[in-house]
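Yeah, one chain of the complex is gone here, protein chain that is, but the others are all in their spots.
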């Protein structure tokens, strides 16, 4: 084992840092146009689509380089690229499972953020049990007629296209009647309603489809093979943001330490209180372990190994850590940690999603991680079954099937 | 609500305390004869069989009085009565379900500890799933022939009689082919082997039955009704030891505080270390809550209410607390807490079972509570289903049944 | 010994539940969240008519002279409803006036409080994060007409609607409690916007704020023990509210786990969820024991009443945090939406964790008492 960064990676990091120094917008990119412009600058610099094949407009960089970019962007407080789900997940799905026509039509505009993409998977009654989804796509010859409701859609209001899972055979067993489509979001049959979270902001939307139209040429893979597509692509590019995430945690930790120097109790800064120190030490130890674990995953990705179901361990690990982290932070900060609007004397902190906020919003946001993209319970099921090889659960839907 | 002890209870406590002052043996009762003699003194003073009907030799005292006795015995460091399972559980079972002959024959000698009783329930392959037990009792006309193995039997080596659950109908559904017997332990077909625990002592035994004999007159209740008997009597007299248990925890806490005064770090007693203080405060808060909860259960028992499945909350609560307690104690004491044999300069502490030992044995023993008498997992199942009314688990044995 | 509520207590609980179920629906709470003042004058007056505001005040001032157990019953129900408003700060301040006030002060404030015509609050927190009365740095200097107060109070509950502020300050005689008019000269309120919109706190800056000699509550220099007693009471009250909020979260989680189906069965039939719910119930039941033991101990002036108050605040703070957090997890995504009501109770409990001394503060108090 050797955890030294290679000279190439160190040089790449230097180069990236210098580029960001010069290029990160002084004022946060706020409007959609500004965000698209920033995305395009990132793309042109080689920092978007890094793992994509050059044939499709990508850069064929290494996972380590990609992680370095995310890390440096977190350090620099750079706004993220705008089309994250598209670049990280939907594009690769099209590359692997799409037709030549689909690749021609969609990939380039996705990379350049000319078109924004969202994912249309979860439904009100199909969360953990995604395969029980009921949105229907009925074959009309030249197109499919789509009816149903999706939920937890990121970037809904700005999305031009969506990757849709819908039922195309209602008589087949639940995993076998689902197909995967590329759906035009800019059509009368598609309505997007922002969904407000307990943080007060709306990062997600509900999407209502009423006689919406999915073209036959926009079917991805074969009819009724959508579940397999959704399964194989989950996990693609996992680990890319691992270093950046830890860096964001570390930035928040510095802010926490600063706060414990400013706030006082018993005539001295909180930082001198051994009980506070014990909590800070616990947070930092866990934070560092997240970093080591991220390096471990990255080094395995570098060698072309696929983390497979072990990526459930990573996801479980950092999301549960994040909950403990911000709980402890709020414990340390007392009512100061519960301010939801800034006060002059007390610093703000970003949520782990990168959204600017306060400790209170970061705390509230930390509750989302163990729910989205497969809850902690689902991750533990996967780890138990697919990593540890424990026998399958006895489950009602399996008895029926 | 009024948590004042009644004048009668206060007077009873005073009287009990005075009696114990005079009567508690100076040297720990060690031999079986000494322990039986002590039990008999307790009985004659009215401190054993307190809730039993007078008709069967009991005292018809109140649950509060019984709890006061246990509490004062813990305070005085008095050895416990010897026939605990008999008095607390098996006797009451006989009183409720037994025949007149059984009551005549067994109850008095049980109260006086002339005969010691044990419980023959768990088996190597029937732990949490007790109803899957395979020990057989085959009807031979005037008696039943018993073959099988039991495990986790307390008082095995000194027991004269055992309350046995055995299968009497192997074709019936698993809960419906079990009967309950009183089994003579002093017969050639019964072999008791002490089972050493990770604490190094042997509070439990394995019991092997090879063509052992259970008389037909010793069948409790009707044939094949044993499961119902075992279920209805579980929980009888729960709460009796609640105050005594908390008092034992509190005595250990005083010893812990004393240790933190004697051991030093950074030039000062551990007790002055705020991190140690935070742990002590956490332990003591939980310990007090155990006391309040015990009073709550007792006050309900006083009114003749049955705790029913809510007693699972009590059991889960104190056993999980005990684990946290001794983990924190060992954390505070460092290597001193891991001494398994006394050293002059460092005080011993009893385990929660009352067995004399060290912090290390108390720590190890604390791991037993969440396993015996229905593991924490089983208690949570019971609470979920019978207290909260959550839907039943989907379970393999239910599908077969 | 009886740990159960008396018939009267049960009646109070039932009527509080009924009133709040009707008047403090989640929709009503949300309206107050968005309200600049944050409380409902109509509800306040109705609470007065129900006798809640005078619940523990002497009968001479229109009160019912009931105890902390009854207060805790009300507060638990208010927590269960995430009811916004200055109820608890007001009755706690009233307690201070009753304990230490002159006849004139009592007449001036207790009757209007009982009738719902006045609101009051205590400005405990002064140094950044230190609830110990000893830590108070705000000063009062004698002037020709009385005193001049200077300092900065943090996170004062509902100061913006209070008719009178109780402000402890250091004087040459020691810590002294003053009745201060929020409109007095040199006094500035700055509202803090908190995660829980039902929690209205403000910083209060005093720059030579003048008060008369009659504004001293009790004897100069004697405020320390009174503040400690009020903090114990505050701790139990906050614990009672957290208990109510946590039980509401538990009830919602259990209710949801019964009906929400995934993989062809209700999620409550999965051990991951049912065991979580069982652990939550355990914490809620233990919290119940802690809150009402402490409330009783205060009423009975039991030897361990301050200890019990600290135990309740420390235990229930931790327990409510876990219960509310797990309730979100049991609900999954829906529990993370603004539209669903769960966060009303989650945020209410979280806000109270930090008030009247957090768990760490009370654990230290516990150790001082039991390991001297």
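Order of writing sets the chain letters: A, B and C. Residues in each chain are counted from 1.
Here is the rule we go by: contacts are C-beta pairs under 8 Å (C-beta built on N, C-alpha and C of every residue); 3 or more make two chains touch, one makes a residue touch a chain.
The model shown is predicted, which means the values in this text are computed figures rather than measured ones.
Student: Can you list the shown chains that the omitted chain is in contact with?
Tutor: In the entire complex, chains touched by the missing one are A, B, C.
Student: Considering the whole complex, which of A:6, A:170 or A:210 touches the chain not shown?
Tutor: Answering carefully, the residue with contact to the hidden chain is A:6.
Student: Among B:30, B:217, B:303 or B:343, which residue is in touch with the absent chain?
Tutor: Touches the omitted chain: B:343.
Student: Pick out the residues on chain B that sit against the missing chain.
Tutor: Counting over the whole complex, chain B touches the hidden chain at residues 122, 125, 127-129, 132, 151-152, 195-198, 200, 263-267, 270, 275, 323, 327, 330-331, 333-341, 343, 360, 363-364, 367-368, 370-372, 375-377, 380, 395-397, 399-400.
Student: Touching the absent chain: which residues on chain A qualify?
Tutor: Chain A touches the chain not shown through residues 1-6, 9, 64, 253, 257, 260, 271, 274, 277-278, 280-282, 284-286, 288-289, 292-293, 295-296, 298-300, 302-303, 310, 313, 316-317, 377, 379-381, 383-385, 387-394.
Student: In the full complex, which residues of chain C touch the absent chain?
Tutor: 270-272, 275
By our rule, only the chains that are shown with their structure count from here on.
Student: Which two chains meet at the most C-beta pairs?
Tutor: B-C
Student: Per the centroid of Cα atoms for each chain, what is the distance between chain B and chain C, given in Å?
Tutor: Averaging C-alpha atoms per chain gives centres 41 Å apart.
Student: What residues in chain B touch two or more of the other chains?
Tutor: 274, 278, 394
Student: If I count partner chains per residue in chain C, which residues reach a count of at least 2?
Tutor: 265, 269-270, 273, 360
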